[in-house]
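The complex appears here minus one protein chain, its other protein chains still in place.
Note that the chains are named A, B and C in the order they appear, and that numbering of residues resets to 1 at the start of each chain.
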Amino acid sequence: MKQALALSAVAVIALVAASAPVLAQAPAAKPAPAAAKKAAKPVAAPVEEKDAATLEFEKFRAKMIEEGNPAELFEAQGEEMWKSSRGPKKVSLATSCDLGLGVGVVKGAYVQMPRYFADAGKVMDAERRIVWCMVEKQGFKEADLHAKPFGSGTYTPDQTSLVTYVAANSKDMKFAVPLKDPHVKDVYEIGKETVAYRAGPYDFSCNTCHGADGKRIRMQQLPNISTQKGAATAVLGWPGYRMTGNVMLTSQWRMNDCFRQQRFPEPKYASDTVTALLTYMTANANGTTYTGPGIKR
Amino acid sequence: MNNTARISLLAAAAIIAAPAFADGDHRAKALQMMKQDFVTKGQARADRVSEDGLQTICNRTGNKPPEAIGKRLETDQMAGVKYPADGKLMGDWKEGEKIAQSGRGFTWSDEPGLPVGGNCYNCHQIAPKETSYGTVGPSLFHFGKLRGNTADMQKYAYSKIYNAKAYNLCSEMPRFGHIGALKEDQIKHLVALLLDPESPVNK
Amino acid sequence: MGSPMKVRAQMKGDFADIKILMSHPMETGQRKDPKTNQPFPALFIQQFSVEVGGKVVVQAETGTAISTNPVFGFKVKGAKAGDKVVVKWQDNKGDSRTDEATIA
Partner (left out) sequence: MDTLRRTVLKGASASGVLATALAAGLLKPTQVLASEWNKAAFEAKDTPAAMKAVGAATTAESKDLKLTAPDIAENGAVVPIDISSGIPNTISIAVFVDKNPSPLTAAFNFANGAMADASLRIKMGQTSIVRAVAKTADGKFYTASKEVKVTAGGCGG
């Protein structure tokens, strides 16, 4: 018994070393083949073509976004907040907050985040950066902003409206997360490891559902976030007005709720983990066009 | 030595080997980051973010452990399958259908202590009446019609639901019996849903 | 006072295309608070009007089955760019709101 164990352990070490390059050097543009697919497993026929219901949903969603998305109400509130002097320091974000393109510049900022901010020493996604500005520039307490960070019922956090405003100002622009920045690249690679990480009672990783093409949970299409097309599907429409509950929700919320369904513990709001996932997904969508705040089921 | 302990030791060995990774750096950073960033909510305790031995091996090998190791560990998983004392593996397919429909259990918003669901339709086509089914796993329609319901087949279905990793170490399917999610009776009902000739799955 | 509306109006050929987004809970009176098991009291817009160039063009009455944060669209002939569009609503509790836009 002891001997067998020792042998196994040696074998594992050997295999880990041997398989390392396969894992590590898969180019960013390609899906991580090892994590995504396994030849040994019987695989259901992929559902590539969308069913009639999905097409009908998409048609009417597009129509609703064009004719009037309630997200615009939150965008308008966010604009008001962005331009008003607020917080203990009575400063506006428009005159103090740099989203990466200069103080106060919102046009195109959303599609170029997450990015590295030297003043914070961190890579940050849009919402995290806005919260950082609210704390550092306007003097809001971080704990207050973190206490109830997601919309529910008739409550909408200020940062949600602000993100909606900032996001709306990148409508019809292409995602361009600055992957050339080594800080961003580093966080991207960490994100890539994170999506493949299996844990929890059900052994799920992000890739369990989002690592292969043409999969569904019940009727819900699951985008493959390792591909450009899939990653775009995943990040488009956020922040989004959710018809269920009539709330405005952000990418931070989307990541949080994915982890809930993954049976993981809760990721801290505006944490490195959430930024890493958003960096991985948004950068994979680089080159595709952001369609602005969306409507979600 | 029990199976869990054995796997943990293997895992420990794998962790020691981690720096040999070309990208061990990012992996290590990811692990460190997740350890800091996850907090307990409801029944989802923070320590869920730690890998167990089997997860470690699948994570380290991109879900492709070398055959020798995979087979060995699958055998370990199989050895942990507990069959009903009375030897009966088939319950009531109607109950099985209800369990297959339910996606409840183990999230931080689920009330702890309540019976959990099988989550089966989330990933599998099963009975034809339910058209809202997932495709992460293979279709199970006509499962018993194609395979029969011999004692061996019942044992296969029971053990597969109990611990899918006994057949494929890095299967995406949860280890429903092994982790105590589904109770013995629930698994028997699901076996019936798949194998009972009267089940709509086999009509 | 209600929250601001968003009113957009633009000429499309010979008519003005008017889109109105209202910020309102449109509570039906039937939805229960899961915590108390008591229904949330009904709170919904009952009437609204649209004026173009000082004349009422649409007058509407609405019930509880209009979606939360209502969105309406209308088309008005005889309008021109620069005309003022005024939208007013009033709910069952007497709250009201008036916002305006200019036809582009």
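In this text, a residue touches a chain if its C-beta (ideal position, glycine included) is under 8 Å from a C-beta of that chain, and two chains touch if they have at least 3 such contacts.
All figures in this text were calculated on a predicted structure; none of them were measured in a lab.
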item: Partners of the unshown chain among those that are drawn; value: A, C
item: Hidden-chain contact residue, picked from the options A:96, A:228, A:261 or A:291; value: A:261
item: Of C:3, C:67 or C:102, the residue in touch with the unshown chain; value: C:67
item: On subunit A, residues whose C-beta touches the chain left out of the figure; value: 52-53, 56-57, 59-61, 63-64, 67, 217-220, 237, 240, 242-244, 246, 254, 257-258, 261, 295-297
item: Hidden partner interface residues of subunit C, rising order; value: 1, 15, 26, 28, 30, 46-52, 55-68, 70-79, 88, 90, 92, 94, 96
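One rule holds for everything that comes next: only the chains that are shown with their structure count from here on.
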item: Inter-chain centre distance, subunit B versus subunit C - centres from mean C-alpha coordinates, in Å; value: 52
item: Computed distance of Cα centres, subunit C from subunit A, in Å; value: 34
item: Subunit A and subunit B, separation of their C-alpha mean positions in angstrom; value: 27
item: Subunit B partner contacts - residues on subunit A that touch it in the complex; value: 1, 5, 8-13, 15-25, 32, 34-35, 38, 40-47, 186, 189-194, 196-205, 208-209, 214-220, 222, 259-261, 263-268, 271-274, 276
item: Residues of subunit C that touch subunit A when the two form their complex; value: 3-4, 6, 8, 19-21, 23, 25, 67-69, 71, 73
item: Touching residues on subunit A, where the partner in the complex is subunit C; value: 64, 67-70, 72-73, 76-77, 154, 241, 243, 246
